[in-house]
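Below is one structure, written out as structure tokens; comments come after it.
The complex appears here minus one protein chain, its other protein chains still in place.
Presenting chain A:
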Amino acid sequence: MDQNNSLPPFQGLPSPQGAMTPGITMFSPMISYGSGLTPQPVQNTNSLSILEEQQRQQQQQQQAQQPSAGLPGTSGQTPQLYHSQTGPVSTTTGLPGSTGLYSTSIGPMTPHTPATPASESSGIVPTLQNIVSTVNLGCKLDLKTIALRARNAEYNPKRFAAVIMRIREPRTTALIFSSGKMVCTGAKSEDESRLAARKYARVVQKLGFPAKFLDFKIQNMVGSCDVKFPIRLEGLVLTHQQFSSYEPELFPGLIYRMIKPRIVLLIFVSGKVVLTGAKVRAEIYEAFENIYPILKGFRKTT
């Protein structure tokens, strides 16, 4: 079974032995602050809490960088360290002491600073609200027959060239086209979407068509969450101009187009955030972990 929620691979980073092996639905708490593509947390010096946080982050970075500073020195002194490590290990892996929950990225190809530990994460997990998937039933379909013989189908060829079918459990809607391709929307998880698509295929099968279940693919995932504090959208659009679009006359939310991962976030003044455009669950979690420190920077009090 194809696992659609794999983590996006880190370029140029061999995973050291003993480092965290990503679980299936676990999101990566690794936030790379150094690369230009992920947004940097903005230093808003108006509030005392932000200054404190800045100091804390600097301290952490210093602590995390200490093992890496030690690496060139130890390479000459303890050569057996590298020989004792088995497997395809490059010389850029960190010392055993530093590989715990997170891998430190010290290498010529990776200039970004070490990842922040899991305890820094926001503690808020976005909930998935909608999954859009497609599947190929592998045979031509007669939409008129389907609309005639199925209870839960509607078909209006003048308006749209597909049958709209709905099932109760999981509560989803499908668009079935005469080419045999189908779009399934409304599920709240990847497995639900797959189950729903299988049910639609079974209905079409029972109606007499030789339906198969080919190339099931998740096309889009939408998640949402609430950071529970108000956000100064005017400030955010000023500091992150190249990523944000905020037109209060047209739409009350700020549209943030994150580059890595490629996710679009709708950020509202109430603190609610909608994330969309993901192909896998981990992208939504990663995007939220990237945006949370930035939003905290705009947690301005009156």
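Please note the rule applied: a residue touches a chain if its C-beta (ideal position, glycine included) is under 8 Å from a C-beta of that chain, and two chains touch if they have at least 3 such contacts; residues count from 1.
Criterion: contacts and distances are computed from a predicted model.
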Listed names "AP complex subunit beta", "Cornichon family AMPA receptor auxiliary protein 3", "Origin recognition complex subunit 5" or "Transcription factor IIIB 50 kDa subunit", with the criterion being the UniProt name of the chain not displayed: "Transcription factor IIIB 50 kDa subunit"
Positions on chain A where the hidden chain makes contact: 1, 47-49, 127, 148-152, 167, 169-171, 188-195, 198-199, 202-203, 206-207, 228-234, 237-238, 241-242, 246-250, 252-253, 268-271, 299, 301-302
